[in-house]
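Only one protein chain is missing; all other protein chains are in place.
Here is chain A:
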């Protein structure tokens, strides 16, 4: 069995090579040339394709189909009232129609979209930069030998171990203006109560703080891993040359972490951009609509008003996806310019 597999893999790997084609004789060669690249790839790599097929199928069903359906819905006027369904004795025919790009025109013309986009970008940049800075600082502090290192690490990873909604609800209690512990402490210090979640600016501060608190452990662990892969000799050599600790950080640590940090920044940006639970559970987008980001707005479009506007929220979803794809492309291009292979 094992031998068979390895042989097939070898064939699959080297299948395109001239020698393997030559071995099969001339007639087959012209045949496969006629069938073109795809046909030939299918014929020579059939085993690999067979292995990959289930994954492709599953991804197609759970991601591709809903995605395609979402894009289609965004081009219609579908809502809860006009999609077809049967509930018990009530049978309702589907009556929604294709409306082209009308939904996109509506959303983009609405000043709400721009407002949400601006705050979403501010929120993402703030969260990612603060989280990254804190994570880097903590990782550096933990990347040396000292007593109780394991205990510190455990404590710092804790926020990650707690389910997100539990942490967010806990924070909501802490932030409560009348009975929250934060204001009780401030009160004890003679400072008047802060309307954490009741004032637009403080609410923005609060959601960022909670998201940073939740995000730091991941950054820290990832960067700690990166730090440990930097050879200690580099630091020793730099020390011999009389480099200050800042110079060592600037010229050894940061370049050494580049690959890791670029990845975690990309991931973190995408996560934060779409960080639904923190905003929704902490402030519900409020007070008013001041902390609403694009995804929570999409949720509002889909699930708050009745009848639920499926087309409208699909439009928001597609726009969010498009924004993230553009971001990822630009990011990748800028990395490639800096010589990263990605």
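Some points to look at:
Heads up, the rule we're going with is that contacts are C-beta pairs under 8 Å (C-beta built on N, C-alpha and C of every residue); 3 or more make two chains touch, one makes a residue touch a chain; residues count from 1.
Everything below uses one rule, namely that contacts and distances are computed from a predicted model.
According to UniProt, the chain absent from the figure is "Extracellular solute-binding protein", selected among "CRISPR-associated endonuclease Cas1", "Extracellular solute-binding protein", "Spore maturation protein B" or "FAS1-like dehydratase domain-containing protein".
When the whole complex is considered, the residue among A:42, A:304 or A:325 that touches the unshown chain is A:304.
Although one chain is not drawn, the whole complex shows that of A:115, A:140 or A:176 it is A:176 that touches it. Within the complete assembly, A:283 is the residue of A:283, A:296 or A:315 that touches the hidden chain. Touching residues on chain A toward the chain that is not drawn are 80-81, 85, 87-90, 92, 172, 176-179, 195, 197-200, 203, 283-284, 286-290, 300, 303-308.
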